[in-house]
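The other protein chains are all here in position, but one chain of the complex has been omitted.
Now for chain A:
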């Protein structure tokens, strides 16, 4: 049987084009790979190459023809043992476009994805009722505790996981000999040596990508960014390489990696060094994002992050590093990612916060209590996955929500909280959600302006009273 040569598409959006030129003429012998014709659209020209061998038996569409539909037969190719005249006799000189040929075989004609695209996608899990967070027995560990700083808790979490698993290593700028730019990795070099505690050059894009490759290669890197401000140099690898590859590989290529470091404003370092990244990273399917407040959070969550088979963005806070909290002494203490914590129970208003702002919210709750208002403070701990269940259950009780964050408002965590309320707690709300957030400006340097730009305890108090109409 002669083979139809079809009008090819230059792109998925092309439906027709001009047959600009025949390079081969009827009767020519054609080998696979030979250019037989040129086609044109307004965007581009393309050479049509033969895929099959044979003799060009008949040209069905003369050169210069405009508006030739994709998949129209433009010529007939006679195979081995067939002559051009056989083909002409059999097919005639019909210019009628014939159906797409042998590929894919007979009957079961090419079902293109486009035709199938009308099938409805299954509903997003997001619209389902909020699921309970992963179970945790963290409370029982608090029988035996010791006081330690967030800095020490982070260090201990890494050290314990490194003792347990030889594939865990730490890399970043000044993590080894300098003992950490903020002393978080203090002592790790001495215990684990330079093969596992690795000082990198100042090369965030490079070492983040390198660590992703190491994770693909079977290791469990803990990557320290001196601050998350510098992670913008590396964000392509965090998102495109670490977060998306599992999906793009159909589940083959997990990336167990932790990106950690201080996030948000420290003090008086101005706009480039004072940015809060939770909503940036929480936007990305394929990433987990956690942000601890206390030393116990820091230890329990960092251990969970290192054991997690997925990429985890672990947002610390420089100001909190020196703060002390009670931390369970049991080395098995761990906090599953995805569980918020009710730091303070209350009945009149729910206040959600994370990282340093949890302290702000607790201080506000004290002030509100003085005014006879009982605030429930939820420490989110995990930004993605967000513990929607705990937040919604709280709002069912208080009917009011104040969201506190240090970052900017637009498309921020507070915006997400508002959406969560619309989707899951609309009928329970007695007032619109109020967001407390950093002012929508680059961080100023001047002390007075910086203070104005950041959320303060009184802002939280004012917001709580606003949702209570007081």
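Just a few scattered comments:
As a working rule, contacts are C-beta pairs under 8 Å (C-beta built on N, C-alpha and C of every residue); 3 or more make two chains touch, one makes a residue touch a chain; residues count from 1.
The criterion applied here is as follows: contacts and distances are computed from a predicted model.
Comparing "Amino acid ABC transporter permease", "Pyruvate dehydrogenase E1 component subunit alpha", "Iron(III) transport system ATP-binding protein" or "NADH-quinone oxidoreductase subunit H" against the UniProt entry of the hidden chain yields the protein name "Pyruvate dehydrogenase E1 component subunit alpha". For the chain missing from the display, the contacting residue among A:43, A:164 or A:470 is A:43, taking the whole complex into account.
Here one chain is not drawn; of A:144, A:190 or A:203, the residue touching it is A:203. When the whole complex is considered, the residue among A:76, A:162, A:214 or A:313 that touches the unshown chain is A:214. Screening A:135, A:250 or A:372 against the full complex identifies A:250 as the residue touching the chain left out. Residues of chain A that touch the chain left out of the display are 6-12, 32-33, 43-49, 51, 70-71, 100, 103-105, 108, 110-114, 116, 119-122, 124-125, 169, 195, 200-201, 203, 205-219, 236-237, 240-241, 245-254, 256, 285-286, 288, 307-310.
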